[in-house]
Structures are given as C-alpha cells and as structure tokens.
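Comments concern the structure below.
Just one protein chain is left out here, and the rest sit where they should.
And then chain A:
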Amino acid sequence: MDCYTANWNPLGDSAFYRKYELYSMDWDLKEELRDCLVAAAPYGGPIALLRNPWRKEKAASVRPVLEIYSASGLPLASLLWKSGPVVSLGWSAEEELLCVQEDGGVLVYGLHGDFRRHFSMGNEVLQNRVLDARIFHTEFGSGVAILTGAHRFTLSANVSDLKLRRMPEVPGLQGAPTCWTALCQDRVAHILLAVGPDLYLLDQSACSAVTPFGLAPGVSSFLQMAVSFTYRHLALFTDTGYIWMGTASLKEKLCEFNCNIRAPPKQMVWCSRPRSKERAVVVAWERRLMVVGDAPESIQFVLDEDSYLVPELDGVRIFSRSTHEFLHEVPVASEEIFKIASMAPGALLLEAQKEYEKESQKADEYLREIQELGQLTQAVQQCIEAAGHEHRPDMQKSLLRAASFGKCFLDRFPPDSFVRMCQDLRVLNAIRDYHIGIPLTYSQYKQLTIQVLLDRLVLRRLYPLAIQICEYLRLPEVQGVSRILAHWACYKVQQKDVSDEDVARAINQKLGDTPGVSYSDIAARAYGCGRTELAIKLLEYEPRSGEQVPLLLKMKRSKLALSKAIESGDTDLVFTVLLHLKNELNRGDFFMTLRNQPMALSLYRQFCKHQELETLKDLYNQDDNHQELGSFHIRASYAAEEV
C-alpha cells in the first residue's frame, strides 16, 4: 500500500492531483481522433465520432460514418452520414446528439443513432453559413451558439424550447474571433469572444469590451479560453504562453501562470470540483498535458496518443485510442487518509483495522489513540466518505471494512450514512462496469440523482439493470420498477419483427397489473409505430375504459370506442364518441350504430331534444317509431303556438 500515492502529483502546497485509468478502450477506430469531430457527453456519457471529410479541401466522395460509443468504447450505433456538412457535434442534457450543419440546420439523434427531429437556426444563419458552433448546458437545458460567416452570433438557450436570439454586432470585427465561448450567468446566456488583444462580452442587447483584472501586459492575442463546468470560472491562454485564471465575470483573478509555450493548445479545460482546494486548468497540446494552478510548478504528463478532454463536475476525463482516464484533485477525505505519514483519524482507523486483521495488538494501540482524541466518529465518517471517492472496489472494501470496524466501538453511530454509501457504491460499481460504461464518480452521481441515472439506463435500453437497481434501492414502484417496465414496453412495441400476439403477450406477462403502468400509453406508442392491431390488443389490458376511448377514436375504431365508452358508464365519454361518430359516418350509418346502442341512443335523443329537433325527427323516422313521431309533432305544435 506504500505505493498507493504513487500517482499523486502535488500542485502547490495543499492539493494533489491524480490520474487513473477508467477503461482500456478497445474500440476499433478506423480514423485518428484528430481527423474526427468528437463529442463526449458529460456525466460519463457516450462519445460520438464523425470523421470530418469536409475539413480537407478534397471533395468528399465517400460518405462519412457517424459512430456512437459508450464511455467504455462499446459501439452503440453507427450510421452513414447522408446530410450536409457538419460543423459541430454536441450532446444535450437528455443525451441526444445535436449535429450542427453548415447551413444552420441541427439534426437531433438518439443515443442509438435513431433520428429524432431537426430544427433550423434561422435564415440569417442559412445565408451566411456556420463558421463555428458550440453546444452548452444551462439550467434550462442545452443550448446552441453559432458563429456565422458574417461573424455574427446566434444562440438558443434551450433547444427543446427553441427561441433564437441574434446577438448584437461586434463593432469593427473584420475576421473571425480567435476564440470564443458561451457563458451562462444569472440565468442568461452570453458570448465572450476575443479579437486580437481585446475581449468582448455580448449579451442580448449590447456588446461591451471587457478587460480581465490584473492581466499581465504584452498580450497581443488570446488563443484559447475555457469556462468551468459551473460557469463560475474562466481561463485565458494568450499568445505569450501566459494563462490567466479568474472568475467568469473577469473582475477577479485567481492566479496566473506562465508556461512559456507559445503554440496554441489543442484543448484547455478546467479541472476543479465543488469546494476545490486548488482549482486548476488542464491544457493539452499534441503530446503534452499540463495541469496548471496557483503554484510555481505545474504538473506535466506526456500524451502518447491523440487525446480528447471532457470536463466533468469534479475532474477531467481524457480518452484516446487505447485508454480512458480520469484526472481529478484528490478529495479531502482520501487525502487525509492516504497522505504519507498522515495522522488523521481516518488514516489511523484504516491502519488499526489492518492490524486487527493481522491479529496484531497494534490494532488496539491505534484505536486507543483515536479514542483518546475523541475522534472515532470523525474517523468512521472519513473512511465512509473516502470509500465513495475510490474507483477500485478493493479499496472501497478496505475503507468500508475500516469504517465498520470503527463503528463497533461507537455507541450511537447512526448507520444510515454507512448503509447508504454501501448501496451507492454497489450501484456505481454496477454502472461503471465495462459493459455498461457509465464512469460516474460519487459526486457526479449525487449531482445527477438516481432518477436521472435510471432514465439514462433506460435510454441505453439497460432495462434489467435499471430494474435491479430499483429493487435493490427499494424505490417506490411507481417511480421505479413500473416506470421502467413501461419504457421497456414502449421499446418492445417498436420491434417490428415480432408478431403482434407475441409482443402483447410478452408485455402483459412482464407488466401484469403493476400499478402505475398505463397500457393506453404503451398502446399509443404502438399506434405511433403504425401497429394498430397491436395497439388494440394492448388496450384490452387497460383496466380503465376511460383511458381506452381516446386512443381508439384516434385509431378510427369508433364503434369499438363507443362500446368501451358505454362500458365505462361515463356518459361524457359516450357523448364525445357520439360527436366523433356523427362527423365520421354518414347519417344513415350513424343512426344504425345508435340503434344498436340503446344507452347512446337515449343520450343522443336527449341532446337532440334540446338542440337539434330536426335530427330527432329523422331518428324517429328511421326507427319507424310512429308513436314518438306523433308525440313529436304534437309537442312541436304546442311549441309553435307559444311563439
């Protein structure tokens, strides 16, 4: 265990950064990463690759292939790109792939390469073409920002509720800005761009020049800028090899660093976490990776291959052709425990437990030491917390074992934190598995919430795992198992190669009478896929007739809808169907249908009596109901007299 901190790199006096491998990728890349448009979704999301044939001046005779991989490199989808040239790829918060085309059209694909929809970024964009585009995340959802050929910006803060905003012009802008980024402050999206030595902030109405506080002189151009995951911090890389790090408002400087490399970096991203001790920026060149913070020395890594950085909430993911790594600041609890020669209570407890396993009396000494300081509770908590931040199950286990060992010597230690951590780790280890490929860290998982995680599993069609997690965490059925089953059923009805009977039976077997599952929703989905017969079969399982009727009407099974409505006993429903039928059928057929449904007939008669007397007469005529016809005329004569 002495070498446990071997991959820890100190940055300044207080913080350590470590990089560890998440997966060794065995994806079969045909192209070099540098030749591709790459997009990787945050929170351990999927990776999309599109070989970029348009960049080269060569006319593209071969259509490129859009490939989607899980974070562990398992292929999820692969499709031939048939639309226009793509400028930028990006993932939305719902894990939909947004492909921004040169003409301003945005195509939206699902995780499995299924086409969802497309939208356009407006005429202005269409005319001037797209020069560059960014997909960014806000608290409302995912936004798209576009730089057009006329050097104007257009953005939409939320693609699911598309509202285009054309940003004001930058005075005197001749060429494209050297770098730019979308910022999100106070719930409003801005654009920050650099032109030569000047920085401009574009908001809805105005364009204002800004200067970073305390920027070193001599800067003639900004080469790269990076916004932190939470939009709170900003880093600027200048042509002098100087890096300025500060708040996104540019009013405060955190630190600066001169790396003396003048080549423009390939990527620059923030690597920090909530309550970070030492915020740092990761800068990547072709073969060099540098972690820069408020310290005279930076941490340097050598990159063997083309790599791509993905900023995360609490670190940076780095993937290349062969590996997928995670770089982050070592969390406090882990640092306290594992730091060399640490005397923190957690460290002592871990040691005590190890000695205990060796049946050594030293265990008691260590334990006594902690107890004398009255820090046992703290020690247990530290071990639990540190376990959460460990990636390797064996380390998680030994930390949890230490926590459980320490717990024995405490009278009243509330067990929930321990239990919850065990559960969470079990879930995390399950989803981190190579086959699932969602490398979430504990903090990301907490931020994402279990509900969203389940949604993402459902999105990946990992229904069994999702259900197991629900059952394991004992989530209420309506939120958990039955919701997932409903999703599964909706997916199932899309399998066109299975016969209607088999699908209906399979769905009913799985779902049974699970509460909270609406068969009519599933049927609606089946109808949406053009499987009317299947939809009708599924509706048979729907216990509430009221739910069956609207869909039946939509499917033009009005007569069936009518009998279902009558079965439900809801006269309003019957009436709705009647009106529908009236418009759909010709008069004769309509009356014939009514004749077979006495309840509907009397309802309709009642209505006619007040609203459509002529129809009433026709109805009686059709039925040869002479008695009523006579009464009708008598009534009419009295009514006429009153006038």
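A few comments on the model shown:
The definition used in the following text is that a residue touches a chain if its C-beta (ideal position, glycine included) is under 8 Å from a C-beta of that chain, and two chains touch if they have at least 3 such contacts; residues count from 1.
One rule holds in what follows: contacts and distances are computed from a predicted model.
For the omitted chain of this complex, the UniProt record lists the protein as "Vacuolar protein sorting-associated", which is one of "Exosome non-catalytic core subunit rrp40", "BHLH domain-containing protein", "Trafficking protein particle complex subunit" or "Vacuolar protein sorting-associated". Of A:S78, A:Q204, A:N429 or A:Q606, it is A:Q606 that touches the chain left out of the display. Among A:R117, A:R420 or A:R544, only A:R544 touches the chain left out of the display.
Although one chain is not displayed, its contacts with chain A can still be listed: residues 543-544, 568-572, 575-576, 579, 594-599, 601-603, 605-607, 610-611, 623, 627, 631, 634-635, 638.
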